[in-house]
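Here's a slice of the assembly, chains where they normally sit.
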């Protein structure tokens, strides 16, 4: 009996623990530690139509039980990944969630179309700024976000997850995306934050502000997943500070069907695998399955 | 002539996460000397390579470049900077930590002599390199800079135990000559010696050393100090602009040829 197996939008995952976009690149750096096929899935770094150099350094800094990053979505562009990384990753036997983004809706669709042959799911990162919408993130603008999802749905036959931002409105955006045909949701992306350098008397990050991730944001993430689950019947990939099997179970209770591990991989490169193993032991001890836990924290008792 | 640091990538043993024990922690003036027992590490650190060390209570690891690797013991020199390094140097001997190692590329061997220009904990990887060069019978010139006399315990520990007659410089003249260690480098290069320049320290120092190497047509290497999260190429935190495009210090570096860096 596989207590961890879970079906998500028609795809079977041997366990619900996937890597979070941007914290595992395309998996190559960690592939000598364990077979990537043992993870629920690998979510790739965000892929855009053209290469992006990203922001100046420092790009990261630590905060209490969290970290800030401002990588600026550095990536080599979709053609480079389709040429080498994605075929390699698929060949490892891993399930693959490709994270896609762009400056406008057509960019997202372009990338989604190109990566589809290698993707089990497409994750649409709506936290990046909408260049033609005054640089407001797509996720803060229900209409712009819905347009992206419609275009991506037209461009791919793979299930499409919308990755939501915790910095704007949650439910109005989710509602608009459902109407646009989104298949599921993934949340949360990072919270906006800043750290000051007392010696240089300016923000530590060259970009001044960055995205806060790690255990510090877990309570915010659990609440957003809980809130979304109450209002939507689409499946949820939950994330934000997951660092243990207990954390994963908190997200399941709140309503997550899959969970992603991001920052914890920097603390321990084995984290995604260890969390899946711990989950197995914990569910065994309780004689339960992962599926028993999904949304179970909403019972009216 | 100038060996691109990337070449080294392919020869490196694969890193893993190693359980380590802090066996010694002692002050060296404002710095701290730590010795880690790393019995499970089969690979040998090369000078310039680093490890990414866990610090209890901190989410991210801290990149540190060893000053020595003897048997199963790895020596570090740590300068307290922020909360992580402050907590690290306060840990008692016996503490168990985790280290990703070995990481990054290393300093290539020089064709002729070597000039090492450092300051602060930059002396750590340079001393490791000096030891290696002395074993290989090379001539090593050391120029170390400080603000005042605070680095006396440090240089005694890392350079004098090798029997190297290092040249010291300080801003107020309290240690060695008054001035910057690049003054010593400039004199050496002016003499026309066949030296390769190696510099680790504050960015301004490395830039000045790089400029001298370039001016005199000598090969030169620096170890860039970029904020890192993963340490292994996955997070893209540690971008470095180079003449060959954007690289990442944790895997393509930390050692870069001075002409490759867009200063």
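Some notes on this structure:
Order of writing sets the labels: A and B. Residues in every chain begin at 1.
By definition in this document, a contact is a pair of C-beta atoms (placed from the backbone, for glycine too) under 8 Å apart; a residue touches a chain by one contact, two chains touch by 3 or more.
The model shown is predicted, which means the values in this text are computed figures rather than measured ones.
Overall stoichiometry of the protein chains across this structure file: A x2, B x2.
As a convention for this text, only the chains that are shown with their structure count from here on.
In the complex of the two chains, the subunit B residues touching subunit A come out as 14, 16-17, 54, 58-61, 82-84, 98, 100, 226-230, 232-240, 246, 251.
The touching residues of subunit A, when paired with subunit B in their complex, are 22-25, 29-30, 32-33, 45, 53-54, 56-62, 65-67, 69, 71, 74, 214-215, 263, 265-270.
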